[in-house]
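In this view, the complex is presented without one of its protein chains, the others remaining in place.
Letters are used for the chains, namely A, B and C, taken in the order the chains are written, and counting of residues starts over at 1 for each.
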């Protein structure tokens, strides 16, 4: 029997996940909920699903799993409720912006013996998966140094920034997760520098737009993350891993793979400049991974603990900027 | 109201087109026919369509358009029947292996004021479309020289070769169409050389596996096509256009965009090695183009005439090999 | 004792070879001759050599080898004179524009048991040498198809064109030599198409500026050559060899290996746009190869026969254009 899904939140990312569920022969979209009725109806209608309330979905007997795509400040509560109702839960990152609140949620999940997958879409990108596969196959030997370049085409709206928890918790958090995944060891120390170079107003809101971070594990493996809220040439997402036997890297994705040669030289198109076009395959793979894990009763490919650890690193980076200290996150 | 489709032939390419129809909000898959009942049932079942006979689909009142994915030797007859029954027709290339038979079909289509689109999937590849858009935008000035490299990962089965009409009509035909599309002028003369280098058995069957062709238009524009039935590194599909102001080219598509660096150097994965994975976006765009044209009553992006002209060039290439002459195809 | 050199002709290419001789510890530049006294003095002075007459150099006892850099129509006579005087001879291509005259020269060289190297600089380019080395090491298996793209940044002066023997003998001749070198077999048939697309005046002078050629060996190996007298983006020189196990290619050389990314996309500089900057390493390697061969008494890396064969192919290409026939050059 296919896994029966309810989706909480019919916004941009809710639509992406709905399509992924609908196109998977192992899943079925049963119901959608959204505070905006028209949004819920539109999404439900497109896939022949019901519109229900959030509570109605969480308590439903004909639903096995829920995907939480509501605003961040509702995640913790909804996860707890859904897990308590016996639903397998996929939740967009972050669980919460407060580490202690996240720990509390994870305790509930553990106590209920529940299933919680926190979405880190990049781990499911085919190219990044190929990088990880090369590492796991021993192609580069022991991992030593990871380099992550991650730059957004442009900064988000100001009101988003004020609710985001800051660049480390909102943007770098993806890179912290990638670094943990690629390093293959937990991070011990964090050093970070932060500037406001893109938009002075971001600084006035108490945030930064240009940061660099160094992570170091106990055995001395290191990762460097470089972030900017502006890359005129598109959504810049690169990873590189140096190991004892060599290095492996993933390239960016352009709008088209063509090249024009003129007297000015050779020109290629800009990069795909939106995360939903850049990571279209990743989002599909991510939900497929959740469906497979729940169906087979195996561990989800990413977990609540992954969400927690990335947030701990984000907090440590901010503390390093504020104190000028190398911050030790080992527990 | 969505365009209502019947699909004739539930094989490999029939499935590709069925998925494209089903995922297009402007179309609906009504029925499927196939000589093998189980194949028709499987495909129809996947999209909630009926299984009917070929005749039943062609004569149906609740079907507006048919997609012909049956064996080549049935195409001409089915096109004529469907057009006479008032259906818009999408047919996989070729209409027929005999030029005169194709001309006869086109006359029927014209007499019935029918719609016939012959599938040349490569024109709908996003990268090749970007090349054409660059030309049309004047980025390279006047087109002068076109270079097409097209190599299959491996030769088809022997029994396919015997039915294929030979490499020029089966494989190069795609490149003839690309050349016409990119040159922007009809070809006047054809020169070709052909060898058997990949597999001696192909020669014994009366075919070639390695060919080069030069096309020349009346104004002197030229295209070179180089084909091989074997490329160990994948499905090699490149185009390059030199114009008075510059050049534009499209690159190949690899299995993954990663690079591994070791003491042996830098290694990238092989190319996608199957036309259905390489051209997945092209097939979807192609059917979308057909749906849009029929719905809007505009000309189809490719036509029966395109199918005819590519076949004329294929015949001329073979004649050039056999006679050692430059063959004039101008009418 | 170092090999003692005289250089005939102190023009552009004479200077290149003088520097190569002077910087080679196994050679010494003894004398320079040029019809223009000031040119000879300037070049001789730069390297502490004498100015002498052409005859003085050819007959000199203190000179072992001569490099002929005079106008094409003097080559044949000077080669014969120098060989008869016992000098080892390096001559820029072509020996002569007339095949019969070249054959006569080669007979004289043979009769005198002389040494004649005809300069085909591209064989000495480090990247092209690496391509050949890969082939010879069996990396691509048996050679099947060679593709050569060779485009000049711009057409030569009109008066040069009238003396050049036409595009096939002046420009494609380098590619004919590359094709022979890379095919590893002598060519049997030649097919060519030619157009005037760059500059109508070139056509009025009886020449072409845009050509494509197909070469085929007895065993069926093929080469395609595509030439244009105009490439706005620089001096375009690419080779690609497909074999039974794979393919090997050499890339172009840009002015600098940088990339600029902006909202317009990714831009790299144009190609080096002059044969003397593009092939600076090749010219040095070429003369070093001549010095080594003469010093060691071994065969020169390129020969008078190579010069003859390339010219035969050029004549055949022109004949193919004029007759519309596939021309057989096998003897």
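Annotations for the structure displayed:
Just so it is clear, a residue touches a chain if its C-beta (ideal position, glycine included) is under 8 Å from a C-beta of that chain, and two chains touch if they have at least 3 such contacts.
All of these numbers come straight from a predicted model, not from anything done at the bench.
The chain omitted from view is touched by exactly one of C:163, C:200, C:218 or C:245, namely C:245.
Note that of A:74, A:212 or A:303, the residue touching the chain absent from this view is A:212.
Touch with the chain omitted from the figure is made, among C:261, C:276 or C:329, by C:261. Here the missing chain is touched by one residue of A:23, A:232, A:251 or A:295, and it is A:232. Chain A meets the missing chain through residues 142, 144-145, 147, 149, 151, 189, 191-193, 195-198, 210, 212, 214, 216, 220-222, 224, 226, 228, 230-233, 236, 242, 244-247, 324-326.
Residues 231-233, 254, 261-270 of chain B touch the missing chain (whole complex, contact as defined above).
Although one chain is not displayed, its contacts with chain C can still be listed: residues 126-127, 130-131, 134, 139-140, 245-251, 253, 255-263, 269.
By our rule, only the chains that are shown with their structure count from here on.
Superposition angle, chain A onto chain C, using Cα atoms only: 180 degrees, a multiple of 5 between 0 and 180. Once the centre of each chain is set as its mean CA position, chain A and chain C turn out to be 58 Å apart. Residue positions of chain B with contacts to 2 or more other chains are 245-247.
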